[in-house]
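Have a look at this one.
Every protein chain except one is present and positioned as in the full complex.
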Amino acid sequence: MIASWLWRRWFGILTLKALVALAVFGLVVAPPDSEQGDAARLLYVHVPAAWIAYLAFFVTALASALYLWPRTRNDSWDHLAGASAEFGVLCTGLTLFLGSVWGKPIWGTWWQWEARLTTTAVLLFLYLGYLALRRLGGVSSQRRNAIAALIAFIDVPIVHFSVSWWTSLHQQGSVFNDKMDVTINDGRMAFTLWLGAGAFTLLFAWCCLGRMRLLGIESKNSELELEAAIAQRTGVPS
Amino acid sequence: MSLASDAVLIAKKDMRIEMRSRIVFAQVLPFGGIVLLLFAFALDTDRGVLPIVAPGLFWVTVTLSALLAVSRSFAIEAEHGALYALRLSGLDGAAIFLGKAAAIVLQLLVLEVVLATGVFVLYDVHVPGEAVLAVASVAVAATVAIAAIGTVYGVLVAGIRARETLVPLLVLPAVTPLLLAASRSFEYAIDNDLSTSLRWGSLVGVIASVCVMVGVVAFGPLLEES
Partner (left out) sequence: MDHNWGYVAVGYVGTLAVLGTYCAVLISKLRKAPTEKHEQR
């Protein structure tokens, strides 16, 4: 299977190398930004984390849809949805944390009711709920979870639209640089950002496949245990 | 039987249970009232913030009360295997959804009238005469949306343990856009800026129709799984 083929040692090492390279480029090679100074270095991690968070939630929705579609129904899709959502929540948390740490020196405050920030915060709770639902398990819970993932995904654009409409009404103080976009006038900065996106994508794939494998093993084991328990009760070996 | 008459049947059933048990009216309604009082204590009445933030507080109170109403709506299905009966009744999932949501809407509307009176009296809010209709229609649309979201998540967790704690975590993030839009719409209505109020109100309407559509599609399959 692709999952076991990719979840090999070399793939892990490649991911690790990419992350180390990101740290080196982000902290040393890339020059400080002309306006934001060294704080801009946080964005090399913050922006990729945000991208991957959205990608992960998209993958969760896609995998859930594929699970619900009868022709493509397979437990692997359910496992992928769960693994991806978990990494997505992790990345959402990181995005908020890094955004806060970046905002303090640049905006002068840990938090601003800015559209993207606020949407990300709501998403965190939306998908924490989905993960909590998954944890409860139960008989035929996969379809239920898949539907929940799709409903959560439908909510994402609604949250984003209403929050951006809301924040656009507020007068932003001119002291605040509202945009997180750094003016990339240096090749090294652009490269570091792309490196970050690449490294986080690799990490996402690696963590997802590992988690999928774990979920697969867990569900297989619980099936075997159930069979063993039934065999014990009935005296008929399965 | 048609979809509408089936939905009315379910709604009547839920309302009859409510009229006999009076759980929502005797427990959830006083709960909403005490939350209104708590907000006044928390925000200090002297600083004059209460009339300004009243629309938001009103919708937060309604949402918290709605969580209890939703829990109640599915607690009555959990007893005596009622959920199995519902599943085996042969009624369309969409009809059951519309019926249960309609019952919650009715209960919440009564609650909102009482809470709104409380807000007028306690928070010293003035609604301009020409804005009353707008406020009322936005309230109805927002209530439909909250009830629809609550009903979908209610059936989603029906039949699993720990549902009482899970419902708020699932419902509250989902209603954030709605709370935002309904609160803004009320604020602008009170400020007598009707056109802006109605723009937010139309967002409430859009959200409500999306929620109802999602519920109509998703409720049947979710009921089978619960």
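Chains here go by letter, A and B, matching the order in which they are written, and residues are numbered from 1 within each.
The rule is short, and it goes like this: a contact is a pair of C-beta atoms (placed from the backbone, for glycine too) under 8 Å apart; a residue touches a chain by one contact, two chains touch by 3 or more.
Just so it is clear, the model here is predicted, and its values are computed rather than measured.
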Discussion item. Counting the whole assembly, list the visible chains that the omitted chain makes contact with.
Written reply: A
Worksheet entry | Of A:R41, A:H79 or A:R134, the one touching the omitted chain in the full complex | A:R41
Worksheet item: Which residue, A:V47, A:L126, A:M189 or A:L203, contacts the hidden chain when the whole complex is considered?
Response: A:L203
Item to complete: Touching the absent chain in the whole complex: find that residue among A:I13, A:V29, A:A190 or A:L214.
Response: A:L214
Item to complete: Name, in rising order, the residues on chain A that touch the hidden chain in the full complex.
Response: 19, 23, 26-27, 32, 37-39, 41-42, 45-46, 49, 90, 93-94, 97-98, 101-102, 104-105, 203, 207, 210-211, 213-214, 217-218, 220-221, 224
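One rule holds for everything that comes next: only the chains that are shown with their structure count from here on.
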Worksheet entry | Approximate Å spacing (C-alpha centroids) for the pair chain A, chain B | 31
Worksheet entry | Partner chain A, residues of chain B touching it in the complex | 152, 156-157, 159-162, 166, 169-170, 172-174, 176-177, 180-181, 184, 203, 207, 210, 214, 218, 221-222, 225-226
Worksheet item: Quick one: in the complex, what on chain A touches chain B?
Response: 122-123, 125-126, 128-130, 132-133, 136, 138, 140-141, 143-144, 147-148, 150-152, 154-155, 158-159, 161-163, 165-166
